[in-house]
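The complex appears here minus one protein chain, its other protein chains still in place.
Chains here go by letter, A, B, C and D, matching the order in which they are written, and residues are numbered from 1 within each.
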Amino acid sequence: MSGIIAGYLPLFDLYLIHVGLAFSQYIVLRAGVFSLATAAFAGIGAYTAGIFAVNLGLHPAIGLLAGTLTGMGAAIFLSIPLARLRGVYQAIATVAFIQICLSLNVYSESLTGGAMGLNNIPKTVGTGTLFVFAALATYMIWAIERGRLGRAFNAIRQDEAVAASLGISITRHQMLAFAISGALAGLFGGLEAYHAYALDPNQFGFHLLITILSYVILGGRNTVLGPLVGCAILIILPELARPLAENRMVIYGVMLIVVINYVPKGIVDTALDAIRARRLKMREETVS
Amino acid sequence: STTSTYAFVGEPLVNGMKLAADEISAADNWGGHNVEIIYQDNRSDKQEAIALITRMAQSENADIVVGPIATSEAMATGPVAVDLKIPMFTTATSPAVLEAGPYIFKSTETADAYMAPVGEHIVSLKPSNCFLVSIRDNEGYIRQRNVIRDILTGAGVEIVGDESILAADTDFTALSTKIVSNEPDCLFVTAPPEQAANIIIQARQAGLDGDTILAGDSGAGSQKLIDAGGSAVDGILFPASFVASASDSSKAFSEAYEAEFGKAPDLWAATGYTMMNTVANAIRNAGDDVNRESLREAMAATKDLPVVMGQGMLSFDENRIPSMGGIVMKLEDGKWVKP
Amino acid sequence: MLEVRDLKVSYSGIQALRGVSMNVSSGETVALIGPNGAGKSSLLNTISGIVRPESGSVMFEAGDITGARAWVVTKAGVLQVPEGRKVFGEMTVLENLQVGETALHGRAPTYRLQDVFDVFPILQERREQRAGSLSGGQQQMLVIARALMGGPRLLLLDEPSLGLAPVIISQVFDALAELKAQGLTILLVEQNAHLALTASDRAYVIEQGRIMKSGASMDLAKDPEVTALYLGQE
Amino acid sequence: MSTLKLTNLSKRFGGVVASEDVNIEVPAGKVIGLIGPNGAGKTTIVNMITGLLPVTSGTIHVGNADITHAPAHEICRAGLARTFQNIRLLGEATVLENVMIGFHRHETSSTFAALLGLPEAGRETATLKERAFSLLGEFDLQAFADYPASGLSYGHQRKVEMARAMASEPDFVLLDEPIAGMNDVESNALAEIFMGLASSGKGVLLIEHNVRFVAKLCSYIYVLDGGKLISEGTSDHVLNDPEVISAYLGDAHHA
Partner (left out) sequence: MLAQQLLNGLVVSGVYALFSLGFTLVFGIQRILNLAHGAIFMTGAMVAFYTVKGGGPLWLGFILAILASGALSVLVEIVCFRRLRKTGDEEFGGIISSIGAGLVITTIAQQVSSTQVLRFPFETFPVVIFKFWGLRVSMLQLFMAGAAIILVLILGYYVYRTAFGRRIRAVTDNEHAAMLMGINPNFVYSQTYFLAGALAGAAGVLVGLAFNSITFLMGEPYLMFAFAIIILGGLGSIPGALLASLVFGMVQTLTIAYLPSGLTDTIIFASLFLILLVRPHGILGKEDAGNLRGRR
């Protein structure tokens, strides 16, 4: 029994790491930036942390801090040009950014290990550490959501002109969202590095981008619960489908289509909407 | 990995293993043990490979893991396997994977061993220069390129081009023009067979000289290269680890494989077949109590095991590096011959 | 010509129409007045097929158009000018008008390009301008003109005076009067009750999804309740 | 008290001259009217004042502060609020949340507190909720507080937009056709609110096509045509100006 749990522990670890990355994606979307750069920031954080440990032999805490800071730095740097762009243009620019990071990574073999990846990273992060960081990230997102920043992000996402006319600085808030996103991605990338023994450049490419985006879309992009739930479903579901091996990708694809079409706001947001509508209806009935 | 990037290896590999397993079971040749084989797909993904190995070791109580395929995957899973004390038998080419610890075994000879004869053969043909093309997002190909490059430069052959491509590339018109404009005496391509064929076809269409020396890697010894390249790839030199017509046992294997899966076996099918046989041999030799430790020892002790690859015998040396013996082959009129 | 019977509409549970019955005869101009949120637009949208009713029926001439898709409804010549100036912003004024012809579905046009330009000369002046960069009022003129291009037999107008300068309003209503004179049937939703009652033959007063009053416009204009609620003190 | 002052304000879109040498003053405590035919350039002027369109030439001052080239959010902080001619509510948010966001400029909790979820931030959210709710009361909208804003009828959406603009407690309010789509009774209720704003010392710039409404409310009226001011003065003066009648009112109205 404990064997079975232990066997699925890597899956739980994966969940904790991906929750962090999902929040990184969530926060920029929430602030109205269609950035997909989380995968790149995670790669930057992971490789920084990895290199700190492997090449410099530094303490993991320092590596994690460095990963967080470089992730954040890269995000702030990227936010400057991105502020000039809108919507899908931002999406494509960030995808280009990911491509650039990827090919530079493969190219600078002496530092990053190139196509071979960065190996022999000491494993210093376990489930406990991951859990603590994932919990902290969840709390921070929840706090943001309830306060001033959450309201400002909401306004910017829905209508920039309105937000600006109400005194909300769009550049400042979007840069802030970016910094948070980059820091979260860098941190969880670093955790990944110290948890996985090895890094591979392609790990932080298009596939990760899609995976993370799917978490947020599936779960919902307006409440903190969304990424938590979306991530859980998308990590558990392929496991359940494993016996169907060959058809796993078909099932995954069909699920994406069905969910986005029938539960477009994501599972959590839709559920919350339904609850709210019911409350309104009940109130209306008691009035009339 | 039966899906995604390394599917081209994974699929025939698993087929080869299944064929071997069926044959062994039919002959009741597991040394009296009841062997259960679980196939899992890591989708050419490192993290997935780690998760799977952990799960196999901890909840499925496996005694040996066959796989993963790529060096990059094996580099990642190696330390995990060593931590869990479970033998891991991978197809990774780089000897670096063995450094993780005594539980790691690899099925392929190192590039230095099997590519060297090809390099030396090229040198013996006395080209004055050579153009190299390799895949840059896979360590194995880079290593093969390095071996050839070092041998050629060592022998004073000028390298007029050293280009890299991605495993997903298909359009080589620009590359071809570049190759042709360098007028090389020799063109070495290390890439999966279809891609290698493609590069050569496109280079020919761009005007590559008919008597340019062509050379490739072990993949060039597969039927796929002939199917894909037709007459364009005629004359290519390659290292052979598996030639269907090499011996009676390899002929028998080829026929059985073709009967089962409807196509001729390639290098990887033969590798899978060989790996399963090696594991079965180790199980037979592990004694009554088959466990991870006894299996590891039995694996390491493998000597002169008859196989369908190379010169027909597989042994591990004290560093667990396998040797089967490779030879240079040449493709002539759609047939593999000794040059 | 148009016969609406016991129409009920709700949006995810919120009732907008609670059983509306009304009719419009051929050649008539009928006005619909009522406060914000009364359901005027909902009624128009249900007739034109944008919104599907919960129950009830909509008959146009002999045909049942209850719940028919909007583009099917236009085939019969029922054309709606929607609330809020929905021009095709990325297209030129001329292209907007040309798109309007789609609604003809092979029927003979009643208004040609030049006729429309005669009513709204500013559109001719701006025929190559991107419709999205027109001023609000110009856009309102464009959507009315666009509907005319579709050869309407019954024209549904949702607040055509919204955001228009007085001089343009009188132009629009002059044009409407002329259309009426030519025999076009019009169902008009209008907040400006004074204007609505002057321009129409009959009117319905709608409140909270129900018809509260109906009658000849002249009579309603004198009705003390209506004057108090909709015509202000003046 | 300060004054919102536009001096020689001009705006060109390529060849179209949307506004040319416009001079307008909105003193505190007054309701000033801005009328003119469709396309005269009224909305363009509001967009320039609030920083949504760059100014081609001329200046905009609030008191002594030059806000001609200030970014939109700083203009709000200088005390200007507006409504939009084509209603722009935050469609995904509830009515209450739409109003709450209006308070943004007066929010005091630090970014740090917001990031860490300190009690300070929570208290602020709670107060804002209360204030937004009571503001909705002034517009008779409390019953709709929890409805999604996009589901409201046109007229109600207009009022929510006004409540949102009021929430920023501006010194000057720019209203772009606030009573479009309302009947006389409803607009009279709003007239009360506008008068109240003026008497509490705010300056109001009112754009409206309902001339009776403008005449009743405004102490001073500017008339724009083709981007230029063609007339200004009290309502009696302006509405009898022959140029205004021919460009804007039409003969019918004059009678």
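Everything below uses one rule, namely that contacts are C-beta pairs under 8 Å (C-beta built on N, C-alpha and C of every residue); 3 or more make two chains touch, one makes a residue touch a chain.
This one's a predicted model, so the numbers in the text were calculated from it and none came from an experiment.
Although one chain is not drawn, the whole complex shows that of A:I44, A:V162 or A:A198 it is A:V162 that touches it.
Note on the undisplayed chain: of the listed residues C:P53, C:G150 or C:G209, the one touching it is C:G150. Residues touching the missing chain, restricted to chain A, are 29, 32, 34, 81, 84-89, 91-93, 95-97, 99-100, 102-104, 106-107, 157-162, 164, 170, 206, 210, 213-214, 217, 221, 246-247, 249-250, 252-257, 259-262, 264-265 (touch as defined at the top).
For chain C, the list of residues touching the undisplayed chain reads 48-50, 69-71, 74-75, 79-80, 82, 86-91, 95-96, 98-105, 132-133, 143, 146-147, 150.
For chain B, the residues touching the absent chain in the complete assembly are 2-3, 7-8, 11, 136, 163-165, 168-175, 177-178, 181, 192, 194-195, 197-198, 201-202, 205-207, 224, 227-228, 230.
Heads up, the rule we're going with is that only the chains that are shown with their structure count from here on.
Each of C-D and A-B has its own count of C-beta contacts, and the greater count is at C-D.
With centres computed from Cα atoms alone, the innermost chain of the structure is A. Distance between chain centres (mean CA atoms), chain B to chain C: 75 Å.
Between chain B and chain D, the centres computed from C-alpha atoms are 74 Å apart.
Chain A and chain B have centres, each the mean of its CA atoms, that are 37 Å apart. Residue positions of chain A touching 2 or more other chains, listed in rising order: 280.
Multi-chain contact residues of chain C (touching two or more other chains): 14.
Contacting chain pairs (ordered by label): A-B, A-C, A-D, C-D. The touching residues of chain B, counted against chain A in their complex, run 2-3, 40-41, 45-47, 50-51, 54-55, 58-61, 71-72, 75-76, 79-80, 94, 136-139, 142. Listing the residues of chain D that touch chain A in their complex gives 50-52, 71-77, 81-82, 84, 88-93, 97, 100-102, 104-105, 107, 109, 111, 113-117, 121-122, 124-125, 146-147, 164, 168.
Taken in their complex, chain A has these residues touching chain D: 139-140, 142-144, 146-152, 154-155, 158-159, 161-170, 176, 180, 222, 276, 279-280.
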